[in-house]
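Note that one protein chain of the assembly has been removed; the remaining protein chains are unaltered in position.
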Amino acid sequence: MTSFPTSLGTSDADSISLLGQDLAHDLMGKVSFGELAFWLLTQRRPTSGETRVFEAVLIGLADHGFTPTAIAARLTYLSAPDAVQGAVAAGLLGGGSRFLGVTEDTGSFLGEALAEAAAAGTADAASALPEIDDAAAWDAIALRAVTSRRDAGRFVPGLGHPVHKTGDPRTPRLIGIDREEGLFGAHLALFEAIGRVHEGVLGKRLPLNGAGVSGAALADLGLPPELLRATVLLARCAGLIGHIAEEMRRPVANSIYLTVDRNARYVEPGSASAE
Amino acid sequence: MTSFPTSLGTSDADSISLLGQDLAHDLMGKVSFGELAFWLLTQRRPTSGETRVFEAVLIGLADHGFTPTAIAARLTYLSAPDAVQGAVAAGLLGGGSRFLGVTEDTGSFLGEALAEAAAAGTADAASALPEIDDAAAWDAIALRAVTSRRDAGRFVPGLGHPVHKTGDPRTPRLIGIDREEGLFGAHLALFEAIGRVHEGVLGKRLPLNGAGVSGAALADLGLPPELLRATVLLARCAGLIGHIAEEMRRPVANSIYLTVDRNARYVEPGSASAE
Amino acid sequence: MTSFPTSLGTSDADSISLLGQDLAHDLMGKVSFGELAFWLLTQRRPTSGETRVFEAVLIGLADHGFTPTAIAARLTYLSAPDAVQGAVAAGLLGGGSRFLGVTEDTGSFLGEALAEAAAAGTADAASALPEIDDAAAWDAIALRAVTSRRDAGRFVPGLGHPVHKTGDPRTPRLIGIDREEGLFGAHLALFEAIGRVHEGVLGKRLPLNGAGVSGAALADLGLPPELLRATVLLARCAGLIGHIAEEMRRPVANSIYLTVDRNARYVEPGSASAE
Partner (left out) sequence: MTSFPTSLGTSDADSISLLGQDLAHDLMGKVSFGELAFWLLTQRRPTSGETRVFEAVLIGLADHGFTPTAIAARLTYLSAPDAVQGAVAAGLLGGGSRFLGVTEDTGSFLGEALAEAAAAGTADAASALPEIDDAAAWDAIALRAVTSRRDAGRFVPGLGHPVHKTGDPRTPRLIGIDREEGLFGAHLALFEAIGRVHEGVLGKRLPLNGAGVSGAALADLGLPPELLRATVLLARCAGLIGHIAEEMRRPVANSIYLTVDRNARYVEPGSASAE
């Protein structure tokens, strides 16, 4: 018979184990939920500094008001109030490429640029990447990365924000926390350098956004790009249950529905008169 | 034009506010993710003791190995690896009445029993409910609650466990944390009393399970029953991203699928020869 | 080893079987999709008349414009255009008790009322239920059913509509199709009688709505109440892919999002000044 390996939860009559720890005695009351979440994702216990950075990222991405995902969750709760899990799930399903993808795109982009820089550097240096505070060296790597991305006709992820046009307040704050904890690493160093050099290549000055800096910070914690979207989904899950709880107390979903329905404009199929 | 009120996230060009706080400066790096989640649910900042209890509950409910929800999430990831949000959502959709409902059922049941006891008590006492350590008084309330539930032909929620037949290790641990933090309240007092008296009514001794004690503890934190399932969903979200991360590194979903498919047994429709 | 029985799809190297039929030669090109759906639900092949009624129900329930579920699907597509399955799923998750529950509630209610009438009738009659056209006898059953429902403080499902205040055009049409096909049965007879007698009990005249008549018609086809919601979900799936296809060609989701976001009104947490 096939067996199914796992290192997550297991139990017998008297005890419950999670990640090789005694759930009741070693985890409950002893670690924070964010620490456990990092541990579940990586199967490695984070340090207290890593936990602080990880939780700061989760908090920074938890909620942004009436986003499309929050509205979808509220409308689903309106339709099916007996199945709260469906409302949360509907909200998370908006966690795709367009709004929540920036974090993983930035993590991937930075990781690839670092791998290229390291590969290029190995011939002539003991260390493949610059010292963390050698701004000029990071600027050179950033310039190559932004230029080659632009030349490929692709976006540089992590730049620009529809509201915070001159600066996203999460960016300096997260970098500050990272520095306080001694966890400011190559991904953030490169991301900061991109912030300095991109205007020369792209011809306009854009802020480093919070989703992008989150991707850089998570990558510096050792999270591979494919786990970044999962991290954002956990953050968003907290925001969504906040929206559903608020919807229970002070509902707006029916007003949203009626606003749309009453402003619907019927157009004959095949007609060219749309919009 | 209709407006849509919210107390969650809002932002302008220079700042982001969440729950009336400055997200970057007052929340990121300063509160834990579990603290923020409680705050989002209740729109009230928890004390550090409340946060510790709330996070202990989240941790106790995060993962139980290969549950139906974890398997569903892994199978969905197998089928649609490009849409991790779908795998998380599929797992959460199992968060319904059968396995995850115990927490809210217990919270509701205890709340109703306390309301009845308080209503009965108001005529003859300054305080409607017993002192928290008056075990005999709690036993009397518990006896009435269990008896009337049994008489109505309904389950007493929070009792029994398929694996932990003589005791769920999370139960004494969570009660211990609650007592350490001075947060052991009426719901937990009644739940403990149910543990003492139910055998006399039901004719068998069952353990107080971890999902039930979580419902009691969350109710003592002031969470209404309708928010308990939302809390469990957040806990489970962390477990599910752990399963998906493990599935990425050491996949089992295809083996699960093949195990089922190869042991499928075709039965003619309408035939009586099933199972 | 446990085996897993099924009467649905199975295959070997040369053939594919579904419901005991050769998929390629007996089903593809020979039955309609609606016929197959009924067959999948019941594991019984419908007659052509049953198929016509079943498909009429599916068509009547497929779409109602900008419902909360359609809006949720479009917003999810906006956020995650690379995962169309998530947008369809988000829309279906609104298929809960509030809007889509009427069909199954009506089927259940009529089934219970018929069972009671049959039980009461068996003592004194060869046939437990009236002749299908004995309006007076059906009115008597309807009067008892509506009265006892009202006395229990519960809604009579299938009555009333926010838009079609004097009559839902689907109702006479579906009854007409059922009569044409000789499939007008006890559930529809009782439902029509409820339409005649409810005003005397409830004090107001309400139309028999399309969701309710659909429940009655499906119950007359032999579908048990627990399969009625599944039927509605299939109907709605077609409507949702229509919305997503229209969203691809002529998007409105971003306008919906901006309409909500720009009319958000921030309220301090804990403040009483909401709405």
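Lettered A, B and C in written order, each chain numbered from 1.
Here is the rule we use: contacts are C-beta pairs under 8 Å (C-beta built on N, C-alpha and C of every residue); 3 or more make two chains touch, one makes a residue touch a chain.
Since the structure is predicted, the reported quantities are computational estimates derived from the model, not experimental observations.
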### Task
Just name the one of C:Leu27, C:Ala118, C:Ala135 or C:Leu206 that touches the chain not displayed here.
C:Leu27
### Task
Name every residue on chain A in touch with the hidden partner chain.
1-7, 10, 17, 19-20, 43-44, 80, 82-83, 85-86, 89, 93, 260, 263-271, 274-275
### Message
Counting contacts across the full complex, list the positions on chain B that touch the omitted chain.
### Response
1, 65-69, 71-72, 75-76, 78-83, 86-87, 89-90, 93-100, 250, 252-253, 256-257, 259-261, 264, 274-275
### Message
Just checking the interface: what residues of chain C touch the absent partner chain?
### Response
2, 4-16, 18, 22-25, 27-29, 31-34, 36-37, 40-43, 52, 55-56, 58-60, 62-66, 70, 83-86, 88-90, 92-96, 100, 163-167, 169-170, 172-174, 176-177, 180, 210, 226-227, 229-231, 233-235, 237-239, 241-246, 248, 250, 252, 255-256, 258-259
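Following the convention adopted for this analysis, only the chains that are shown with their structure count from here on.
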### Message
Roughly how far is chain A from chain C, centre to centre by C-alpha average, rounded to an integer in Å?
### Response
40
### Centre distance in Å when chain B and chain C are each reduced to the mean of their C-alpha atoms
32
### Query
What whole-number Å value describes the gap between the mean CA coordinates of chain A and chain B?
26
#### Entry: chain B: positions in contact with at least two other chains
2, 4-7, 10, 43, 83, 85-86, 89, 93
